[in-house]
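Below is one structure, written out as structure tokens, with a few remarks after it.
Only one protein chain is missing; all other protein chains are in place.
Presenting chain A:
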Amino acid sequence: MIKVANLQKSFGSHKVLNGINVEVQPQEVVVVIGPSGSGKSTFLRCINLLETITDGHVLIEDIDITDKGSDINKVREEVGMVFQHFNLFPHKTVLENIMLAPRKVRGVPEQQARAKGMELLKKVGLEDKAEAYPDSLSGGQKQRVAIARALAMEPKIMLFDEPTSALDPEMVGEVLEVIKQLAREGMTMVVVTHEMGFAREVGDRVIFMDGGLVVEENKPDEIFENPQHERTKAFLSKVL
């Protein structure tokens, strides 16, 4: 589903990703953990080309997005992304946030987009907020809207970049619950998170990154019970 081969990324002379190789199978939930600055966000952002790729290849369903000829907008329609800071459109209502891309990118008729939007809001438990503006929502509600907005494009893959890091502790649960639900439905996902309990419960595989490299990857139980590398051990002993 996703194939990342020797991915490298530099910001100027600062090398952030040093050759990442990762494959994600359909319906798999891959959780990425690692210390701050290890390149987790950059890795995720390269997967839908929010960052230009310095070297290497990223294939989404066999389309090489580093190839100049491939239509990146088409690929992005298939890859939903949820950001740490939600990035809802503040000038639009919750429902308009969700309807915008299907209407403008796919040309979905108004009625149909509205029905789909309401269905998604129901799914994340926010039907009663359809006409509200994002500014009036709590952090947890904003993030659930952001998830619904990404789902409105019916993506095959969802990327989450620390979806609960900007939330008050009491709101983390409601957002993780929505993500768990997606996992149960078989959505292919890559999730960057500091929530180790969540990683363990939901992840099919955990990737530990440090210094722009994948240091270790394994089943959650293996990585948490029996880490192989010193750096993994050091990191886990700090966060667990």
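Everything below uses one rule, namely that a residue touches a chain if its C-beta (ideal position, glycine included) is under 8 Å from a C-beta of that chain, and two chains touch if they have at least 3 such contacts; residues count from 1.
Note that contacts and distances are computed from a predicted model.
Can you match the unshown chain of the complex to its UniProt protein name from these: "Tryptophan synthase alpha chain", "Cytochrome c oxidase subunit 2", "Succinate dehydrogenase" or "Amino acid ABC transporter (Permease)"?
"Amino acid ABC transporter (Permease)"
For the chain left out of this view, which of A:17, A:33, A:81 or A:207 touches it?
Looking across A:17, A:33, A:81 or A:207, the contact with the absent chain belongs to A:81.
Which residue among A:12, A:69, A:90 or A:169 touches the omitted chain?
Missing-chain contact among the listed residues: A:90.
Would you mind spotting which of A:50, A:118, A:132 or A:213 touches the chain that isn't drawn?
A:50
Which chain A residues would touch the chain omitted from the figure, given the whole complex?
48, 50, 73-74, 76-77, 79-81, 83, 85, 87-91, 100-101, 104-106, 146, 149-150, 153
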